[in-house]
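FYI, not all chains are in this one, though none of them got moved.
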Amino acid sequence: MSSEIMSEIKRDHIMKLLADGKRQDGRGVTDTRKLEVEVNCIESADGSARIKLGKTEVIAGVKIIPGTPFGDTPTSGVLTTGAELIPMAHPTFESGPPGEDAIELARVVDRGIRESGMVDVEALCITPGEEVWMCFVDIYALNYDGNLFDAANIATVCALKSATIPGEQYGKGENKPLPITCLPISVTEVKVGNTLIVDPDYDEEQISSARLTVTTDDNGNFRAMQKGGRGSITLDELSLCLDRAVEIGAEIRKIIG
Amino acid sequence: MSGHTDMVLVDENGMRIDGRTAEEHRHIKIEAGVLENADGSAYVEIGKNKVLAAVYGPRECHPRHLQNPQKAIVQCKYNMQAFSVSDRKRPGPDRRSIEISKIISEALEKVVLTELYPRASIDVYIEILQANAGTRCAGLTAASVALADAGIPMRDIVPAIAAGKADGHVLLDLNKEEDNYGQADVPIAIMPSTDEIVLLQMDGNMTREEFDHAIELAVNACHEVHDLQVDALKRRYSKPAKEGSE
């Protein structure tokens, strides 16, 4: 059977279920998948987390290294986030430098972390104007079954939360925890037909028209958003997404907090 | 969004440093049909932003493996020219411009009747000649006009504008200083006939009330931008055809 017919059948099946508010794996439209988090699994990293969100699996590692601050922020540490969609994670992922999907993923995660001020970058200053701690987050998709945005966000937040500034390794004082001020959590929904569903799996993403990722902080304030996909969302749908992002974000924050 | 600043960006009378009120956008100038070779083109100024957009297509899709047998794809390339920013920008795509190209492509694909041109590519090139906060919105606004100028059937002509927050106030269409020292930025693009959102990003720090207000400002302003887009196209079609297209 051709893959096109297959996907047509799958689409019909998912749409029919959604008409009754149900999903392939038995979840309701606002249910997230089971989350498993393993922190500090990588000793060579200064912080790390490997997480599973359903069958989607992501690892994030943090390396913290002394470096030179940017000229316009002489007392601020530097935060950098990269993501790779390695071919291990899905048959459609290819080797090579990050493509637009990986770049968008990294930038959306980065914005949530950065704009929420999760890491107190001012506390990363070693010598003003000369030396600061540079914090590199590297995210790898290990298995892709939808919603890499939230999986990568959670892995990154957990890795940073568990990270240690390796002062002793570099003769820059004693080791101490990376200073964390809050936990920015993203909640991603996609639109299938006219239904918005939370934490989509691969099949749901494939047949969706639009995607919205909303990142909130501990106060339920909005810190980052990104609409994706070739569809549109109405103002009412946007409002619904915002409500859910606050609520579900708070639940996830409790799990990993 | 640095968020931390003592800079006064809105005075006690609610006036912004460039003399605008909170709900005012910068001066906007739109011109359609400004380049000879492109199938469609447009020039847009919003404040100090200067943007060119050109459209080629529908034409054969390269690379081939991107072809869709059911419909055309829209491929947008957003590019900042080296001298468009205060520090020289190194030529070539960076991560920011790749992300912007992707979300503008997606926004345009919603409105273009891509199903009319199976296997084809509609190529949109946005060049930022001068940047001053708001280039992605200016670029998408220009691209929509260029697509219309190219005679490509669309559901709607898409306007885009940002709202944001600076000095604690929700403001329409942030300028460079407000963007640099403000607390939030929300670029948005809509289909004016339905107010459906085709592009939305946000970064910074906003309560729900602030965000709702920002969206309201931006959606209203999008309708104004749309009027200017339509005006530009009307002026374009009332001009004699460009020499190359006789």
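Read from first to last, the chains carry the letters A and B; within each, the first residue is number 1.
Simple rule for what comes next: a contact is a pair of C-beta atoms (placed from the backbone, for glycine too) under 8 Å apart; a residue touches a chain by one contact, two chains touch by 3 or more.
In this text the structure is predicted, and so the values were computed from the model without any measurement.
Protein chain copy numbers for the full complex, given in the shown labels, come to A x3, B x3.
Keep in mind that, in the parts below, only the chains that are shown with their structure count from here on.
Separating the CA-averaged centres of chain A and chain B is a span of 27 Å.
Those residues of chain A that touch chain B in the shared complex are 100, 103-104, 106-107, 111, 114-117, 212, 217, 220-235, 238-239, 242, 246. The touching residues of chain B, counted against chain A in their complex, run 1, 3, 95-96, 98-99, 101-103, 106, 109-110, 186, 191, 194-208, 211-212, 215, 219.
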